[in-house]
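This report concerns only the one structure given below.
A protein chain is absent from this complex, but the other protein chains hold their places.
Moving on to subunit A:
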Amino acid sequence: MNDALDMGWLVAVYLFMLAAFTGYEVISRVPSILHTPLMSGSNFIHGIVVVGALHALFHATTLAMQVVGFLGVALGAANAAGGYVVTERMLAMFKPSAGRKEP
């Protein structure tokens, strides 16, 4: 909470709004055959929380903070790694008919 980058709440609201539209736009044109991989893919993307957990752990000063920070990093890393593997496995299986060229 004490970082160099001091963001005003207004900037944060703008950022949230634009990011929300981006997510909406990207998903709304997806064929339903990709819904499961996309849910898994977005699950992977919020694994970025591991970065926040690392930040918290590096700033830890007490034992309790270290324990909770450790848990946070472990859970976040599991989210990211697991999300990636499962999504990649699903997507790698999608293949067009032989003879058709991929666009």
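Methods note: a contact is a pair of C-beta atoms (placed from the backbone, for glycine too) under 8 Å apart; a residue touches a chain by one contact, two chains touch by 3 or more; residues count from 1.
We take it that contacts and distances are computed from a predicted model.
Novice: What is the protein name, per UniProt, of the chain that does not appear here: "NAD(P) transhydrogenase subunit beta", "NADH-quinone oxidoreductase subunit F", "Acetyl-CoA decarbonylase/synthase complex subunit delta" or "Cytochrome bo(3) ubiquinol oxidase subunit 3"?
Specialist: "NAD(P) transhydrogenase subunit beta"
Novice: State which residues belonging to subunit A touch the missing partner chain.
Specialist: Touch set of subunit A with respect to the missing chain: 1-7, 9, 12, 15-16, 19-24, 26-62, 64-66, 68-98, 100, 102-103.
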